[in-house]
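Okay, here's the structure, questions in a sec.
Note that this complex is displayed minus one protein chain, with the remaining chains in position.
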Amino acid sequence: MWRDAWRRLRRRRAAVGAIWILLLVAVLAVIGPSISPYGFEALDYGHLAQAPEFVSRHWFGTDDLGRDLYVRTLLGLRISLAIGLLATAVSVAIGVTYGAVAGYLGGRVDEVMMRAVDLLFALPQFFFVLLLAVVFDQNLIVLFLTIGAFGWLVMARIVRGQTLSLKGREFIEAAVAGGATTTRILTRHVVPNVLGPVVVYATLTIPQMILLESLLSFLGLGVREPLASLGGLVADGAAHMEVARWMLLIPGGFLSLVLLAFNFVGDGLRDALDPREHA
Amino acid sequence: MSAPLLAVHALNVSYDVDRRKLRALTDISFDLDGGETLGVVGESGCGKSTLARAILRLVRVASGRIDWQGSDWLQHDPRALRLLRRNVQIVFQDPFASLDPRMTVGAAIAEPLEIFRSERTLAEREREVARTLERVGLGAALMNRYPHELSGGQCQRAAIARAIILEPRLLVCDEPVSALDVSIQAQIVNLLRELQMELGMSMIFISHNLAVVRRISDRALVLYLGRTMELASRDALFRTPRHPYTRALLDSVPTPSVGARRRGVRLDANEMPAPIDPPGGCVFHTRCPFAIDRCRQEIPRLEEAGPGQRVACHRWRDLPVGD
Partner (left out) sequence: MTPVLHIENLHVRFATPDGVIEAVRGVDFSVAPGEFVGIVGESGSGKSQMLLAVLGLLARNGTTTGRVRVEGVELSQDNEDALNRVRGARIGTIFQDPMTSLTPHMTIGKQLAEVLEVHHGLTHAEARLRSIAMLERVHIGAAQTRIDQYPHQLSGGMRQRVMVAMALACGPALVVADEPTTALDVTIQAQILALFRDLRRDSQLAMVLITHDFGVVADVCDRVAVMYAGRIVEAAATRDIFRTPRHPYTEGLLAAAPRLDDEVTGPMRTIAGQPPSGYVDVPGCSFAERCPWASDRCRRERPRLLESGGGRSVACHHPLTEVRA
């Protein structure tokens, strides 16, 4: 099934292109900064707010404090990607477990669990994230956790739905008849069979997480200085838009590219894994 | 005479549908000895699949007893129940649906071993799986394949392998050959027969195909709308059926030969009543060509009509016996 999906995915050029871009970006984020002679917080007084040029090796230019934008952008990319992936991992872990248990156990347990989700859903998520960011003084770990903690809600709903339809399938009945415990059924039979939609949704969650963190950074509540995520760089760039356009355009461009690419891959995966898709 | 392996007594199973109660099985009783095969026949809505699931405790039983080797296993707590499960296994109708599409055939067959820890090491388990695959006529090489890579017949053999790897005392087969081609059906029926003899298993063989049931069963149970119509030894049921429904069933099966004499019992052109709303009195009376007033009012009891033959019909004494 994965092989067929892969084959179908390969045919969607947008998705394939997006995958290449993401790979490229990832490589860049990992090894890119080491190519440059500059550090991310080094202040180069000789080149304040300088446009991108080749000679001074400030390939993306510098910001108003003389910091090299190439290194900062790529580091920002690293941070944004890390946040996106980690937060998504948290929401997947929580969401899948919660949804599978609720869906499989059914009855009252399911009702109670899903009402809890409905309740949390109704809360103003952004507000809470803001609150926690302020209270915990922009601690990076707390940031990861709080962002991820809200992402699991939709994942839980999706997984619960999938589990409900899986429950009636005969191989689950066969496992029960064979004496399997509920835990075994959930881990060995339910979860592997809901991975399809989970992977799709996870891929689409990553850009949401990145965007959420970017918004926080824009408000000054994201990753703390001198570290900066792409969002933080964009915030900086927006403030200096008139004198140093590249400060906004370059990190902004990378951010948009990454978000778009993840969305394309996610859409492509969703179509590729859809069993009703014909040749 | 030793106690039967399985004794079902006054079993009732119902489902809630739209706030109404659908009685899927009403007052079902039968015994099963070691090594014996009971065929269960009936048409849609008769409750035969529900019976399979009730025996496997996959659905809730409203009332009644299921005595396994003397003790009522409806009374067992979940832990004891799990341990009992190694003795009763099931084979389903759709071989592809009964195997986890994400697991290899080998992993699926090994699962009962993992659950009941019969074999300790991975190597021992693999050997056991390979042995069982051979037993059901599949090459050990198929261990690493996925269900969708196999044919229907091969998949069903794999499902059977999974069911017998722990050598259960009772195997329940719910329409095990209905989804297979005719030439493969015969292979699987033969396989089940051989395994039964080899392992000394009892079998409950559920099918709508009377001819297949006839080849494999020692006794047969005829169900209609959740109730027993007739319970008899194979010869009695197929040679001298006494219940009008049994006779209608047998007469409806088209014979593969030209000019076969079309026998007696014609059912009224009425359709099967909906199980949620069964007729009063004898549930079969709306379609029975021999129904009288008593049939509309009084539910017939299951009575002895001869050696090894019990019928639930008010008129079994005065109706001519099918030939």
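Per-chain numbering from 1; labels A and B assigned in written order.
Heads up, the rule we're going with is that a contact is a pair of C-beta atoms (placed from the backbone, for glycine too) under 8 Å apart; a residue touches a chain by one contact, two chains touch by 3 or more.
Please read these numbers as outputs of a predicted model, since none were measured by experiment.
K.L.:
Looking at B:A62, B:L81, B:A140 or B:I184, which residue reaches the missing chain?
P.N.:
B:I184
K.L.:
Give the residue, chosen from B:S71, B:N144 or B:S252, that touches the chain omitted from the document.
P.N.:
Of the candidates B:S71, B:N144 or B:S252, B:S252 is in touch with the missing chain.
K.L.:
Based on the whole complex, identify which of B:H9, B:H76, B:R145 or B:R215 touches the chain you can't see.
P.N.:
B:R215
K.L.:
Which positions on subunit B touch the chain that was left off?
P.N.:
Missing-chain contacts on subunit B: residues 43-44, 151-154, 181-187, 189-190, 193-194, 208-212, 214-215, 234, 238, 248-260, 267, 269, 271-272.
Rule of thumb we're sticking to: only the chains that are shown with their structure count from here on.
K.L.:
Can you check how far apart subunit A and subunit B are, centre to centre, with Cα atoms defining each centre and the answer in Å?
P.N.:
51
K.L.:
Spell out the residues on subunit B that touch subunit A in their complex, using ranges where they run on.
P.N.:
My answer: residues 53, 56, 58, 82-83, 85-86, 88-90, 92, 94, 97-103, 111-112, 115-116, 148, 159, 162.
K.L.:
In their complex, what parts of subunit A are in touch with subunit B?
P.N.:
1, 169-171, 173-181, 184, 188-189, 192-193
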